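Structure below; questions to follow.
A protein chain is absent from this complex, but the other protein chains hold their places.
Entry: subunit A
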Amino acid sequence: MNTQRIGAIFEKDLKDFMKNMMLLMMPIIPIVLALIYSRLGGDEGLPIPMLYLIVGVTFSSVTASCMMTMMAEENEKKTLRGLMLSPASFLDIIIGKSLVVGLMSLVALAISLFLVGIEPFLNVQATIGLILLFLFFLFLGIGIGLFTKSIASTSAYLMPVMFLFGFTPMIDFLVLGEDNIAITIADLFPVMQLIKMHDTNSWTSIGIVAIWAIGAALFTYICFKKSRTDD
């Protein structure tokens, strides 16, 4: 790891982010969604599942999607060739990019949560939950970004990520009945676990989300190994 290189990548990608319309539109989605929902909520504020829907949309459309797009663009335009001095420099690139994505996610999340009411998230447990959820989506984005070869193909990968992990609270609206298998499985998904955590205050939910994050990290590691051997 080399902080000077991480700094260089961070600065470059931040500038590039500001000039890339495709990436800039992404943080707008959760903010607009938050704006619409905040009108619906009335005085009492939105129910917890709705808040987590916005959190899920933010992380899937900003964190995972931007990470994927940035990595895919470097793959597509072959800009990384020549930058790779050692396997360690690849880590620098990923960390630099993650910092940019992290910053953007934080801004988008802060704005959208301010619009719908940030109070339910202002405790240690919820914050840890959000950080773990962020890591889960970040690793998912890096992993997919490692093997996508073009920007166009990222949207194909983004859709399942967005609907499965971002919009999980929406599955309730499908009205499938209480003990439907889909609902049971969906209840184990990270966003659903965090909603449950607000009801029960239990740390087991945090633990399950942590397992999801570790799983995503493993997925990234496998993709990384695979992309290394392909070269």
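Worth a mention:
Basically, a residue touches a chain if its C-beta (ideal position, glycine included) is under 8 Å from a C-beta of that chain, and two chains touch if they have at least 3 such contacts; residues count from 1.
Everything below uses one rule, namely that contacts and distances are computed from a predicted model.
The complex appears with one chain absent; UniProt names that chain "Transcriptional regulator, LytTR family" among the candidates "Transcriptional regulator, LytTR family", "Aspartyl/glutamyl-tRNA(Asn/Gln) amidotransferase subunit B", "Carbohydrate ABC transporter membrane protein 1 (CUT1 family)" or "NAD(P)-dependent oxidoreductase". Considering A:5, A:97 or A:198, the position touching the chain not shown turns out to be A:5 (whole complex). The omitted chain makes contact with subunit A at the following residues, 4-5, 7-9, 11-12, 15-16, 19-20, 77-83.
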